[in-house]
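As you look at this complex, bear in mind that one protein chain is not there, while each of the others sits in place.
Up next is subunit A:
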Amino acid sequence: MSMMLDMRGIVRRFGHVVANDAIDLDVAAGEIVGLLGENGSGKSTLMKVLFGMLPPDAGTISFRGQPLTGHTPAAAMAAGIAMIHQHFMLVDAMTVAENVMLGWRDAGRLLRRKEMADRIRDVSRRFGLDLDPDARVAALSLGRRQRVEILKAILRNAELLVLDEPTSNLASAEVAELLTVLRRLRQEGKGIIFISHKLPEVLEICDKVVVLRAGRVTGRTSVAGASQGMLAEMMIGRDVTAPRPPMVASSPGPARLSVKDFLAPGLARLSFEIRRGEIFGVAGVDGNGQIELVEALAGLRPAGSGAITIDGHDVTRASVAARLTRGLAYMPADRGTTALVKTMSVAENLMLRDSGRPPYGHGLLLTRGPANAKARALMADYDIRARDPSFIAGRLSGGNQQKIVVARELDRRPAVLIAHQAAWGLDPGATHFVLDRMLALREAGAAILYVSSELEEVLAISDRIAVMARGGFAGIVPRGEVDPRQLGIWMAGRAA
């Protein structure tokens, strides 16, 4: 079969780090190729080389029979390669049509609005994109916005579409729609590179998979006959999807966190207890009261009525600081704004909560020496890959940033941990790490509230599972009695 894209022996070094080590990648017309790999495995570098954002140190690229060397992103686009970024490059305040026309020659210097709107409707119908040219992007769901990007690519005659983590921001119904659109594109003979670390999707949509690890191809297989475990093993050198050793039923200790008849804006009346050595998992579609619940427990939102107690002490109206001294720890979902100060160093972020206590400080003064020593110890323990404690947190990968949060909160040996989307956006290796730490904390006797919209994570570590819908719990089941269908009904039937 003649290949649409043919990348041969691509090498790219950054200093002495080899980000791409002799990588081959082929894509045929009408083929979806999955590009799998953890963060830092070299996927982005390879795509930047393809798109002309980075020149390769060695290797050749040929696209539709023409060599591509020393090209710019503009030349790549002109040749028919389109990149659909994880963060959409759209202007929210403008309409779909205006976004399509932006920077597009065919739209004319004097914009041919009507003709463009017709072409948009046409393509939208042909590929099942369901887009209205006059809709404002700000009013569209993330899934629709992504389809605007796909629409732009199709109208600009792209033959090869590169989708970078296309499902990471989508709700599951939208993921299904996206996959339908991709199948349509495949039928029309487009080539697609599907970058992801979500194995089920890759298995569902791709024809073949290329797996990268540490800059090398560690696996190349047709999807037929491949399994998740096999791919995961290629990706990180061990199988993280394997069922964990069955969790030792922890001795049912006394309740550490107890919530009784609790009411707050955005929440239905809630009552639950989490006991010593128990992980209470909360699943459900985002936006059903999760943020309200965790922030109320953490003391960031005022309680309406009811009572929250930690180890028997009433903290319903206690300040954040008072809750912390009672042994509460909180890992917020948005590590970028609530959990970390991105412009400060790793060490400073690690001491945020406890800067007044040894080893970080003494009275009003910070003790830099011991604080740095402590930071180094935590970096080693929690595998935070930064050059040194003074490295700026915002420059680390998402996984390493989250490890800072995990290290800080877990090192306080909390009695109660509230973890919200603790593995959000992390690759399987880092997710595995976070989940393992939760289990270790459970062993140590803490009560853990683990809130996540990734059902698999919740199922993997929870002793009891609740599903949140419309601000309340649609149901709670112990680990042994989970019926996935029932969970699905709870989630879907009453999801906002």
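Note that a residue touches a chain if its C-beta (ideal position, glycine included) is under 8 Å from a C-beta of that chain, and two chains touch if they have at least 3 such contacts; residues count from 1.
Following the convention adopted for this analysis, contacts and distances are computed from a predicted model.
A.B. asks: UniProt names the one chain left off this complex as which of "NADH-quinone oxidoreductase subunit J", "Succinate dehydrogenase flavoprotein subunit", "Aspartyl/glutamyl-tRNA(Asn/Gln) amidotransferase subunit B" or "ABC transporter permease"?
C.D. replies: "ABC transporter permease"
A.B. asks: Please identify which residue in A:64, A:85 or A:216 touches the non-displayed chain.
C.D. replies: A:85
A.B. asks: Which of A:103, A:128 or A:358 touches the chain that is not shown?
C.D. replies: Counting the whole complex, the residue in contact with the absent chain is A:103.
A.B. asks: Hey, which of A:54, A:79 or A:94 is the one touching the hidden chain?
C.D. replies: Per the contact definition at the top, the residue touching the missing chain is A:94.
A.B. asks: For subunit A, which residues reach the chain that was dropped from this view?
C.D. replies: 73-74, 77, 85, 89-94, 98-99, 101-104, 107-111, 113
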